[in-house]
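What follows is part of the complex, with its chains left where they were.
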Amino acid sequence: MNDLAVTAERLALRPALEAVLMVADEPLDHVTLAGVVEGPPAVVLDTLHEMASSYDHEERGFELRSVAGGWRYYTRARYASAVERFVLDGQHARLTPAALETLAVVAYRQPISRGRVSAVRGVNVDGVIRTLVTRGLVEEAGTDAETGAVLYRTTGYFCERLGLSSLEELPAIAPLLPDVASFDLQMQEELELS
Amino acid sequence: MTAVPTAIAPAPEPFAVHLDVFSGPFDLLLGLIAKHELDITEIALSQVTDEFIAHTRRLGAGGDLEQTTQFLVVAATLLDLKAAKLLPRGEVEDEDDLAVLEARDLLFARLLQYRAFQQVADTFAQRLTVEEHRHPRAVKLEPRFAELLPEVLLTLTPDQFAEIASRTLAPRPPQPELTLGHMYTPAVSVREQTDVVADLLRTATSMTFRALVADAPDTTTTVARFLGLLNLFRDGVVGFDQATPLGELHVRWTGGATDE
């Protein structure tokens, strides 16, 4: 392959890599990325290095870094003060009602998958669960044997914050509830029908 | 449109509607109208009416009661319209005719509205499809910033927390809601409002339109009184004076002193 062809290929890979890295939550190594954008690993690696240096050159507020072999977007250190103001903003100190409700469902139905929490709450809870994990109130607890879905449970820090010595001290709520299983089933049926 | 015209069987079969997605009387009616390629005001409405009523009959006792009721309401309206079509053209004198016209307007309005929403639903579907291909950035906070996060305020007591759990986990059964929306009986009758206007004018001889509708409780009544005036004008018992366009409208009683 001549130089021109290589350049053309890199140009085509760049935006696809940008798109994938934009939604990636974990650092991704270049072989994984090559599989996703369907390009030769060596060319993908070159493209990643070029992207990183062009972001530096253009003084973007973000940078592309390879940490322990994985590539991920990070904010550029020079603009950390703005990011800190954002993170320290008062709204991050409170849990939204949606987050509290999700936390309540996890606490009383743990271990539970995001899908089941969604079914109970009636909304997509991916973002809220991520927040609860970031805040240390909820953590992953393996996967469901049947579905392979990631399960979540509350943390020791959650008990601490609520003033409980253990989960057993959570006030009972079961008597208030009708058969939850049949309700979930009904919900699920409606989703499937729709 | 996905819901209406394309999937209708060709002409030979006298009555066979195969709609992709068929959910109610308006779907069926629009489907039939499209099938006959007719303006809903044209004469072939009688044919659509026959087919519609035949369909309603077939729904029979097996169908969902509410759905059947809604079909019956539309069928009754169509029957009224068919009856009106069979009358000699031109003269609309009978009060029943007026009721039929009101019903027709209402049914047409509903069909037009329904069709408009179907078209919007199609654009929604297109937008949703386009948007599905865009994914928002939503990733975990970088560790160095996550460490900075202020500790979450969690000032609930365990009991308050349990209450949130009960509320969230409790199933919310759908509340039955009684609706009269499908009953199209107009609350305001043009005939009655015609009488009201005639009585007022007969007494006062001349009044402004503003005064005639001063006590109308709602727009519908105002409209009904205006239509009533047109009836009276056609009968030659009132005259209008208006000095300037959009100016005050004066109405004179030109009929006899007593009724009839």
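Descriptive notes on the structure:
In this document, chain identifiers A and B correspond to the written order of the chains, with residue numbering beginning at 1 in each.
Here, a contact is a pair of C-beta atoms (placed from the backbone, for glycine too) under 8 Å apart; a residue touches a chain by one contact, two chains touch by 3 or more.
Everything numeric here is computed off the predicted structure, so don't read it as measured data.
Only one copy of each distinct protein chain is drawn here, although the full complex in this structure file has the stoichiometry A x2, B x1.
Keep this in mind: only the chains that are shown with their structure count from here on.
Per-chain CA centroids place chain A at a distance of 46 Å from chain B. Residues of chain A touching chain B in their complex: 22-25, 74-75, 83-84, 87-88, 92-95, 100-101, 104-105, 107-109, 120-121, 126-127, 130, 133-135, 137, 161-164, 169-173, 176-178, 180, 183, 186.
Of all the residues in chain B, the ones that touch chain A in their complex are 135-142, 145-146, 148-154, 156-159, 161-162, 164-171.
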